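With one protein chain held back, the other chains of the complex are shown just where they sit.
Order of writing sets the labels: A and B. Residues in every chain begin at 1.
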Amino acid sequence: MNKVVALTGDQAAAEAMRQIEPDVVAAYPITPQTEIVMNFAQYVADGRVQTEMIPVESEHSAMSACVGAAASGARTMTATSANGLALMWEIVYIAASTRLPIVMPVVNRALSGPINIHCDHSDTMGARDSGWLQVYCENNQEVYENVIMAVKIAEHKDILLPVMVCQDGFITSHAVEGVKPYEDKRVKDFVGEYRIQHSLLDVDRPVTYGPLDLQDYYFEHKRQQAEAVKNSLKVIPHIFAEFKKHFGVEYDFIETYKMDDADIAIIALSSTAGTAKVVVDELRAEGKKAGLLRPRFFRPFPKEMLVQALKGLKAVAIMDRSESFSGRGGPLFAEMRSALLDEADRPLTVNYIYGLGGRDIDTKQIKSVYTDLEKIAAENKVKHLINYLGVRGEK
Amino acid sequence: MKKKGWKEIPIGGLIDKGGTAAEYKTGDWRTFRPVRDEKKCIHCLLCWMYCPDSSILVKDKKMTGFDYEHCKGCGICASICPVKCIKMDKE
Partner (left out) sequence: MKELIEVRWHGRGGQGAKTAAQFLAEAALDAGKFIQAFPEYGPERAGAPIRTYTRISAKPITLHCGVSNPGYVVVIDPTLATASAVEGLGEEGVLLVNTSESAEAIRRKTGFKKGKVATVDATQISIDTLGAPMPNMPMLGALLKVAPLVELDALYEKIKAKFLKKIGEEKTNANISGIKKAYEEVKVE
């Protein structure tokens, strides 16, 4: 067993990429993803990996190069953040609809403007309908492990979809934490070798990728994509099981923390959930039945598991680190409310939009949410459905 | 051709073999058909080079006729012909 080493979230992603040793990496650096590309480029320069590194002139080109490489059958990766993701937008959809298993660590950063380099989820939440799978990581160890697992998920013959592995910009990407990497060989054994069924470069069996697809078949291809994402809910658990067998670490679509007998709970993605766990511990010490529910996957959306985890609760706060400007709360809130709508026995729900542009979310703020929940549960009534937590002025 | 359902086609818009354009008979799009005066033809093969649908049939470096199953009747061949040996007749 390897020892624990000090790595930032970006270094953890780069370390996983080094061990996976993809055939092709095409990337363009952008804060706060830069250290992923920088570290990986160093591995290439030092001859530690045989990867073909394509330094491109923009993210649009990065994803375009990835699409070409992946269609040829190369195991392909890139990485980006915020405005970089926005610039590759057109090709992000093409990668998913062409069913190319590209893996992309995304370091979540607020999408400009006004210009900001710090964490929120506006970038990847904007891409939630692109057909990519999305994993959100709480800490650096998860970043490392999810990047490895994402390769297997993306390339599974019954999935064949690209995967974003999201982590919080600066909060984990630039924070040094203890990470336990596995031996190179074990990682290589786990990810195995990727064999594409139809390579664009197989001249003996020529195929066409990306043809014009109009009223006659486009719809059928979208229906296939919808099925693949839905079906990934059934397939990914096998990869969790394989990961556990291989590395002894258990993963699931969601994480529950002290939810068994909880009356109130917060639902939050990524690093905020870690901070909330500390608050849950404090509240539990006071005898309050507080819990935490963290979706690891936002795509596929693990609806059944989430609904199941909320059975018997009185009030739930859904935390969104992005604004959807619907006037009806953030994207996680909208999905959760929709998921709960068919349940006869469902908790009251309330939305908190928080941490935009990297605004710190601390234990005090999270505690105030649980205090609100206690009141909501006691009165059986939600007075303020959409709340802006940590903003100055009217909430 | 009966169109297939989403479970019956390759994923991702992939066309999983080559030469499938031949299966798509575009000949019935035609309202004018090219007709060649064999005696005038000098076999320069400019029509073969310009035809957007590979519908000029050639054998032993000689122009031998048209592939009417795929010719859409665009008339480029008639227009480019230096000796004006191709005319466009109404279907």
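Before moving on, here are some points about what is shown:
The definition used in the following text is that contacts are C-beta pairs under 8 Å (C-beta built on N, C-alpha and C of every residue); 3 or more make two chains touch, one makes a residue touch a chain.
Note that the coordinates shown come from a computational prediction; the quantities given were computed from them, not determined experimentally.
Counted over the whole complex, the shown chains touched by the missing one are A.
Of A:G274, A:P300, A:G330 or A:P347, it is A:G274 that touches the chain left out of the display. Taking the complete complex into account, A:D168 is the one of A:D120, A:E145 or A:D168 that touches the chain left out. Even with one chain removed from view, chain A keeps its contact list with that chain: residues 4-6, 117-118, 138-139, 168, 170-172, 174-178, 271-272, 274-275, 277-278, 360-364.
Heads up, the rule we're going with is that only the chains that are shown with their structure count from here on.
A straight line joining the Cα centres of chain A and chain B is 50 Å long.
If you check the complex, the residues on chain B that touch chain A are 3-7, 9-20.
The residues of chain A lying in touch with chain B in their complex are 97-100, 160, 198, 205-211, 213, 216-217, 219-221, 223-224, 227-228.
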